[in-house]
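All protein chains but one are shown in place.
Letters are used for the chains, namely A, B and C, taken in the order the chains are written, and counting of residues starts over at 1 for each.
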Amino acid sequence: MVAKPAPASLIEYPVVESRPVGAYRLISFVAREIAATANPGQFLMVRQAGPSLDPLLPRPLGIHDIDSDLVRILIEPVGKGTYELSTLRVGDRLSVLGPLGNGFDLQGVGTALLVGGGIGVAPLALLARSLTASGRNVQCLLGFRTRSQAVSAELFRDYYVDVFTEDASVGTRGLVSEPLSACLSDNSGRRDEQAAEVFACGPDPMLREVARIAGDSGARAQVSAAAHMACGIGACQGCVVKTTSGYQRVCSEGPVFEADELIW
Amino acid sequence: MVAKPAPASLIEYPVVESRPVGAYRLISFVAREIAATANPGQFLMVRQAGPSLDPLLPRPLGIHDIDSDLVRILIEPVGKGTYELSTLRVGDRLSVLGPLGNGFDLQGVGTALLVGGGIGVAPLALLARSLTASGRNVQCLLGFRTRSQAVSAELFRDYYVDVFTEDASVGTRGLVSEPLSACLSDNSGRRDEQAAEVFACGPDPMLREVARIAGDSGARAQVSAAAHMACGIGACQGCVVKTTSGYQRVCSEGPVFEADELIW
Amino acid sequence: MVGVPEGLSTTLGPLTLKHPVINASGTFDALEADRIIAGDYISEFPFAAYIPKTVTLNPRVGNDPPRLYETAAGLLNSIGLANMGIEAFISRDLPQLKTLPVPLIVSIAGERTQDYGRCARLLDDIDEVAAIELNISCPNVELDGRALGCDPDRTMKAVSLAREATSKFLIAKLTPNVTDIVTLAAAAVEGGADCLSMINTVHGMALHPGTLKPVLGHVTGGLSGPAVKPVALRAVYMVSAALDVPVIGMGGATTAQDVLEFLAAGASAVAVGTANFRDPLIAGSMIQGLKKLMDERGLGSVEKLIGISHRP
Partner (left out) sequence: MVGVPEGLSTTLGPLTLKHPVINASGTFDALEADRIIAGDYISEFPFAAYIPKTVTLNPRVGNDPPRLYETAAGLLNSIGLANMGIEAFISRDLPQLKTLPVPLIVSIAGERTQDYGRCARLLDDIDEVAAIELNISCPNVELDGRALGCDPDRTMKAVSLAREATSKFLIAKLTPNVTDIVTLAAAAVEGGADCLSMINTVHGMALHPGTLKPVLGHVTGGLSGPAVKPVALRAVYMVSAALDVPVIGMGGATTAQDVLEFLAAGASAVAVGTANFRDPLIAGSMIQGLKKLMDERGLGSVEKLIGISHRP
């Protein structure tokens, strides 16, 4: 979607910061190359460096944020790979391949509605930073299941944020889809330069809703899709999602797709 | 060989000390039960606590030394299991089953010749401590391939020690077998209470030599044998060595055997 | 056996198990555990049934050492069915096992096909023996027993000889080292097996990292542990879909989640082998963990869980 991404490299980095953010863990490392070249929405293949063969493969993680040379990732432990990564502490070593994939297209100028669900908020921080830097109006709608997940909303304190939780423990009760409809209601039919544009990352059901709502209002929506990966670099054909042009690899054609190209 | 050992238990312990000793690593943890009940020559089944399945199984390690509640192990990294254990630092957690197996029989009264080869010196420190405490005359003959292994002789500084290295980098050039012959030369034929007794742990070729020399001089020799283990508790039949009474399990009938019962 | 949570009971034909976790033959020795580990391993036995190591008609010393080698998330063994022989087992071990509070399943293997009948007959009138497992799948013996489990006709023959010799509940233990395990499973059932257990170990070998010669004295061995869990789950899934007998699943089960998965794939009980070596107290934590997982996810009972992966 954007200009040909910068080449990826595989490098070991020591963790320089590791702290819990509610249910998630924020880990930082100094990676000048990645920091200088990564586009919002691109991802990294990350594993703990070392000889242990369990976990075997790196896991795809979005680039959460960049602060001069510091690259940040935000991890939700859901299985053995993410569990292990979330136990890493300062001084432990990461093996990182990236930046990878095609990030968000930032060429629009209208209001940017950033919709994040759960750990899907991870890549939105860098996105919000970039969009804001280029002078765009950024509004974040972040939805979570629980209070401990919603703690991560603090990572967006520099932006305009509305938080929603299913149990009403933080912010407004409910899903992000309703407020998104409201935000797009005055957009109806417009798809010109000034039109509001949606950028979304989260669980499949949320993305499907986002695609439907954006479709109904005619707004452009770019969504970051997820899939199990092995190589992360287009070699294994393993990470495909169904699109209007057949199976496409999340790691190579994605992870960001036009919402109306994905077939749910 | 000795009184029925105390029951073993499986417990997680944090590492409280971890330091290199030349090519080896010394790791300590506080384990009152083990400290109170273990006999010299008994072993522990040790792995890093946690869910990673590689390495999969604990490794047998001798109890190197005991200092009130502190239990010490000495590790030579030779493969993936010992490599991983030797990377553990203070605060990391060990899963430990033990004490296991039959240790050395300490009922004699004559001079004790402790013969260690390489990492085989590990269990001899606790043995030397016990023998000395019971008033026996202890003499250690420690052989190593290299200088960095021989650094571990410093762990025996409280005892009478002769060091031998194959490359003459430390102590006397050569194997421990020659000095052992010399020590036993005036023992010829005696196997009464006052006779010198050999306690050995090291690589198979060394143990075979020790058995031969002790046999020639009629001295009793107890040797700690090694084998790949899985269970450590007599269940799998995996750790057998050939003895005059057929295959015997190192973990259950051993690890300490009478030298003249082993068939090489 | 104290403190087994509710909702965990399961059945294997006439046997009722308090929970679905049993031991795999050759990997847990109740008498040794009781002797060595603190606690009472007989009257508070952690498994829901006990299967001692396979016995054969005559004693066997087993294969030349080394007999064990750890591989990536797996274990290679070539024990070679070292055992005291069925008569010594009956006279020496069985009396000590009588006080076990759980069903006793005796595993037998034949060095010749007819041994299956002879061994089964020796066990037939022993009340304490709740069931017999026919190990027709040990990769570590150079005898009939090895090829047997790879050949449908001979599998059927061995099982039917045992069937004729006993009315006890008969379990046939299958090898994964075949082109199509369902064919072998069907042959065992046709021979009269009431139940199928799977998998025995997967053929494999390792070289000594230094010498580059085969590390096992027997050259090749059997692979077990988490490495083979995908192979085992598939076997259970395929066989339980094709045949209508209870299945005992095993191969790499190490966590409560693994137990859940074997049940879902179609197993009525799950045997734990190599994981006992990682942690000899693992059975207890698996059972508590299983209950916790079931509660968290609103999975009512083990009985309802069995085979749910097949249902849409």
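Simple rule for what comes next: a contact is a pair of C-beta atoms (placed from the backbone, for glycine too) under 8 Å apart; a residue touches a chain by one contact, two chains touch by 3 or more.
None of these values were measured; they are calculated from a predicted model.
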Contact set of the excluded chain (shown chains only): A, B, C
Listed residues C:Ile86, C:Ile136, C:Ala265 or C:Ala283, member touching the removed chain: C:Ala265
Residue among A:Pro58, A:Gly108, A:Pro123 or A:Gly254 that touches the chain left out of view: A:Pro58
Among C:Gly39, C:Pro101, C:Pro209 or C:Gly300, the residue in touch with the chain that has been omitted: C:Pro209
In chain C, positions touching the absent partner: 71-74, 76, 150, 177-180, 202-207, 209-210, 212-214, 220-221, 223, 225-231, 233-234, 237, 252, 257, 260-261, 264-265, 297, 305, 308-309
Contact footprint on chain B, counting only the chain that is left out: 53-54
Hidden partner chain, residues of chain A it touches: 7-10, 47, 51, 53-58, 79-81, 95, 97, 100, 227-242, 246-247, 252
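The working rule: only the chains that are shown with their structure count from here on.
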Longest centre-to-centre distance from chain A, chain (CA-based): B
Chain whose Cα centroid lies nearest the overall Cα centroid: C
For chain A paired with chain B, centre-to-centre distance based on mean C-alpha positions, whole Å: 54
Chain B-chain C separation of Cα centroids, rounded to whole Å: 35
Whole-Å gap between the CA centroids of chain A and chain C: 46
Residues within chain C bordering two or more other chains: 72-73, 226
Junction residues of chain A, two or more chains touched: 53-54
